[in-house]
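Dropping the structure in here first, questions after.
Every protein chain except one is present and positioned as in the full complex.
And now, chain A:
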Amino acid sequence: MTEKKKTTIVLLSGDYDKAMAAYIIANGAAAYDHEVTIFHTFWGLNALRKDESILVKKGFMEKMFAKMMPRGADKMGLSRMNFAGIGPKLIKNVMKKHNAIPLPQLIEMAQEQDVKLIACTMTMDLLGLQEEELLDNIEYAGVAAYLAEAEDGNVNLFI
């Protein structure tokens, strides 16, 4: 086949439903043989957090951020009907019934399909997130790296 098409997604949202949409599209695009990149910034970075607590040196504000943000994809809330955390439990039950893939597995599958996961380093600094706290085998970059992928991209989404 001719040169591979590219899909780039910016994931700014830290909501379970929005991240799920991003990762379903990413996995679909990978199945379309696209070169897929998800650029995680701001709250979207939480999708890349490991779920265990990792000891890193942080200032007061950074510690507060770390406490208040979801630690990993599975702990994210819903953008609507979150009901103080009951919403995600309900939706996960419904998803199980319909055989929909939970977000952590979608992320795993994306990595297996060679979807490039990028963490925005500028917002990592703002939120006080460090490389040790994020998943292995991801890349770290800024706006230029994203644009380099996006400028010859065929599908480009901001979620």
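Definition applied: a contact is a pair of C-beta atoms (placed from the backbone, for glycine too) under 8 Å apart; a residue touches a chain by one contact, two chains touch by 3 or more; residues count from 1.
Basically, contacts and distances are computed from a predicted model.
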Quiz prompt | Protein that the absent chain corresponds to, by UniProt name, given "Sulfurtransferase TusA family protein", "Branched-chain amino acid transport", "3-isopropylmalate/(R)-2-methylmalate dehydratase large subunit" or "Polyketide antibiotic transporter" | solution = "Sulfurtransferase TusA family protein"
Quiz item: Which of A:12, A:100, A:145 or A:159 touches the chain that is not shown?
Solution: A:100
Quiz item: Which chain A residues would touch the chain omitted from the figure, given the whole complex?
Solution: 1, 24, 27-28, 30-33, 98-101, 109, 113
